[in-house]
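One protein chain is absent from this view; the other protein chains keep their places.
Naming follows writing order (A, B, C, D and E), and every chain is counted from residue 1.
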């Protein structure tokens, strides 16, 4: 059986590249049986939405001061995409970009693109099961700026691919103002992404982020200035990037790699290895870097490198 | 006589663990005699509020364009907790969390908890006397996002301890959106705290911060992901943490310690020592780290380590 | 002929200390001939404004959902200073600092100070020609929080020099809240500045920034706490400071110098040298640091140090 | 037994000068037994508030789209005065008179003046039992602009009597803007008042309105211009004033009198008589006007005059 | 050929019970040929929407200061119902009833009920061709509070018939606050209605208004208080009701009748007759009232009664 270890909001998070069913964190909030439907299915989308409504209903009953907020954002809506579009529209609006316009825009795109909705659900799952501080799906939906910024980016990216670039850039600007998360609308981002805390994240125009990636706050995926073309990092599946890490240039961070907090990475990082420091070095050395196990989402001990690396610290 | 040296917004701040009376920075704004009442007393709360009103009145007279702002936020209120509740309510409100609701919530909690009010006063004092850029108490009350985020966190923490967790989390989310300061409501924070500049500060769920601590912007007190339980740093009294420092895991930063800007700290730091670098090392070496004097808030030369450390820089 | 190389949003940007005419990036948006008027001239201001209106008109036609935004922010205005004052007033207003008040304040200062307007144009030019992700002048004017924060700072600085300090500080606070950019109003900033991405930038009270400087996000120009007087960095002309760099104390970063991403700089950096790392070291060594060419804006290869520096990384 | 006849929104309403217990209109909404406490008692205030909460809870369950509104205005509050202060604060606020300021003002006055609260309850009762279109107490509390304008006036009047006249006049102005109801804050208004529909009502400075009065929309209680002193009408207890009636000068409308819709009244109207027309005449003639019965609130047939008067109409 | 005579904003308006094609008022704004499609057809809806967009485009080009308004309300929308829902949502929203919620509600109902859309188009036509001050369809759509109140009422009425009464009543309240038009959601209103100026209009719960009715401002369709049941006026097709008229009780105003300004009507008015005065009398006398011609919408001279009536005035 595959057990899920809770990641955290610091250097390292468990990367669950795949899992068969939802392991529930041993927190105070528990989900009702039976087990949820398989990830990515339409049933799952409905199941998650039902969970969110149940959570919000419970919270509204327990906390009348929050009930208005919960009804307007969740309980008055008939679907996850309506709730999310409403919430994003109200969060990202300004006096010159009205909430009604944004709501309409978000709803139109979420309603017609099942891939986006599926990514949203995967992102909710990522926060819920990787972050021990995430007590419920609704907590993530309402309160996680990284989650909200990512969903808004998905819409901006869709607009970008439809050649509606000025609108996509205006959206990027609002996301950066409101959430302090600056993702270029051209950047490609996979599913199951956790932007934890998220403040200060910068993702450049030609960056690519794979599936099931966890990225902490203050992380930069920037360019080197060498050229105007393809100039930003490519992040593989299942990568974990610690707080404050700066990754620059058209380099490749291999699947399942880990980047330590505060690292400055300017060269490729092989799959399942760990890079730390400023400038970043591979744990175990450049020639024979220490490799993680085959299925990092299941068994990898994502903190072992600290003991190695920290031999010479303090 | 104990003289206060002004700290600053960079690497190091004077840590005033205690002082008998207020030494006035040699800035342009001076307080009227007689000397203020002892810190922590009820008299002090009244005295600080009287100072704030006097400052605001002076500024309103000098600058009519700001008078409306000063009257609505300070001069129309009968007490510090009303002013602060009003200001926080208007800063943190959104279209789905109304200012009136938040004002009510803040006022209710500040009015009934003298400990919170006392902490607020200590925080005002910390900014006023440690930061040479802080020209008045009212400047801090109105304009310091670190101060405001900290006061709002104190309310969120109170809600958390009352098991009103969804409301506490919603508040955390608003603080993170508005101030780019993300403090988990469960985190325990002492008195006399200065979050200087504050943008990007992240404090995890099980973190503890002592009294008279100064924390610069971009500082992370994060987890390691090893476990879902007690997993965040414990910061002692009188600690100074420089800009961009990342402190991860359930480690202990001893009383009066200093963490250099940009450091990545993964192990305990003994009291009255200085840790710098990525990964962080103790100034003076692991075995015999250089120790600060007995009463750092009075006499310590908080910049001496730079000359040591910087022997090999540049 | 002098060719402009596009800089980027990561470690390094071209520093165009001077150029005779505008080289157009080979992007999708092209300017009409004839060549623009000389930088700094009144003709240039009119020319840039005409460009902005043309861009906005094109975008409004192509994207009706954005037309309202473009008309209210740009197309309804008769001059760049009116458009900018309107946009800043609406961005920076709060429930206690009304947009009309701020609009009035900005317009009054921009209208009466040609130097500020000239700096604004130079900043627009800096973004447009150094950042390959900047597709148009209007894109920068509307969406670049670094640009907007810088223009609002210029007004706050003007107020500061007029001894309208409480208003200047209130403006600083709003800029920090809205854009997560915290620049003390006393700080002196030259022309042709690019704050790229900008989230988390902190610039202290006695800092000075020269002309044609590019500063990435998360950069700190902070104090050391040694004294309450002149205590922040002095940045020369044409300097490039990478993401997350922390520069502390009254030190001098020479003209045309480069600071690597994530560096912690505590000592002077000579002109046309490169400092990297935590703590920062000069590329090429302290004694004989590698020097850039005479005219960095024209010929310098701003990425060569990476290969040197990165010899020992990963 | 005394039966209550439902009044209506046109010419005439039942005037319930007194009644022992609440007769329930035969509408779709019924109150639970047992019978409510006696009017004016503290028990009644609690009972009405309990009714309002029960109604709101029922509506919130039935209509999720309205639940957010009902929670924020009613269900999140612990008392009627908090709910009313919140609702009025949000209705009457403007960009220059913030909701938090008004909320604070209303709450302070309602909390400390039991007479006002008692009048509020009597007004709720008046709407609920005189207007067949009023389906519940909460319907009146939330949606009746006449009710809300009257409660806000009660606060403005209190401020007037405390010599806080500029604030009282500012409040009058907001009430007139928002509800199109213009009542001078010096006007004295009794309990159990129904301002039905309310648009266009004008009540002058020295007007006095007794208890249990029903006033339809477009009614003017104006002056004659003869003098600057006592120059407005005095309305007795239990009077009914039809839509569009204009009553001018320091004249007396006797207890239990009725004024027909569209009448222009310039002279005294004796108790329990009916005045109609432009200029108004007494039904039955000046010398021997037709008199209503002794207790109009119980048995009077408030429409009989129409048949008399309308003998010569159409 | 049937010519359309322009009605006006005072006592009388042409009542166009039917017409075959649109006669254009000899104003400054002219419609392009070819003739519009037949009233009530789907083609007409598209034609009117195309007209509105053309008008808005012309105005946006001529008046940049208004372009933002025109784009956000009209030009950014793909259909009349979207434009109308957006405009109503933004007009009627409050801090406790968000624009996004109302927009969603309006759009949902307008999109799914072709009858409502058809009534909207007929109302636009009524304003455009009866009111000489109405220069364009877009003028009516954007600026006529009577039109907007009527469309919002149509939605409230739909909600009422769906037993969503609390929501319908909340909408009524918002319409009354914002437009000073108070129409009970149960009232039945036909097509082709012109509420001219509209301030102060009150329409009771059991009132019925036929097709092609024109109602000026300050008009009351009220009850008599006799009973809680069917107690409000029934207005026939093609009726014209002058400013300030008060019509009370379950009485019948016959098809094509006219009610003079300021009249108080308490009894039935036969078809094609005119009632004037307070109390109202039939022009020509009760026994043999002067009758209008057969097809009032085409040929009636709606002002002839003035000469008759005014024989004895002044």
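Here is the rule we use: a contact is a pair of C-beta atoms (placed from the backbone, for glycine too) under 8 Å apart; a residue touches a chain by one contact, two chains touch by 3 or more.
Being a predicted model, the structure only gives us computed values, none of them experimental.
Undergrad: If I'm reading the header right, one chain is hidden. Which shown chains does it touch across the whole complex?
TA: If we consider the entire complex, the absent chain touches A, B, C, D, E.
Undergrad: For the chain left out of this view, which of D:120, D:151 or D:220 touches it?
TA: Checking each option in D:120, D:151 or D:220, the one touching the absent chain turns out to be D:220.
Undergrad: Of D:139, D:231 or D:272, which residue touches the hidden chain?
TA: Of all options in D:139, D:231 or D:272, contact with the hidden chain holds for D:231.
Undergrad: Can you say which of D:123, D:182 or D:196 touches the chain missing from this structure?
TA: If we include the chain that is not displayed, D:182 is the one touching it.
Undergrad: Specify the residue from the set D:89, D:132 or D:244 that touches the hidden chain.
TA: For the chain that is not drawn, the touching residue is D:244.
Undergrad: Among E:151, E:180 or E:250, which residue is in contact with the omitted chain in the full complex?
TA: The one listed residue touching the chain not shown is E:180.
Undergrad: Which residue numbers on subunit C touch the omitted chain?
TA: 68, 72, 76, 82, 86, 89-90, 96, 98-101, 103-104
Undergrad: In the full complex, which bits of subunit E touch the chain not displayed? Write them out.
TA: 5-14, 25-27, 59, 62-63, 65-66, 68-70, 72-73, 87, 90-91, 93, 99, 132-133, 135, 139, 142-145, 178-180, 197, 199-200, 216-218, 242-244, 260-263, 276-278, 302-303, 306, 309-310, 312-314
Undergrad: In the full complex, which bits of subunit A touch the chain not displayed? Write them out.
TA: 95-96, 98
In the analysis below, only the chains that are shown with their structure count from here on.
Undergrad: So, what's the distance in Å between the C-alpha centres of subunit C and subunit B?
TA: The mean C-alpha positions of subunit B and subunit C differ by 29 Å.
Undergrad: Which residues belonging to subunit A are in contact with no fewer than two other chains?
TA: Residues 65, 68-69, 72, 76, 90, 96, 98-99, 101, 180, 199-200, 218, 244, 262, 278 of subunit A touch two or more partner chains.
Undergrad: Does the chain-touch network form a line, ring, star, complete graph or other?
TA: Here the contact pattern is complete, since every chain touches every other one.
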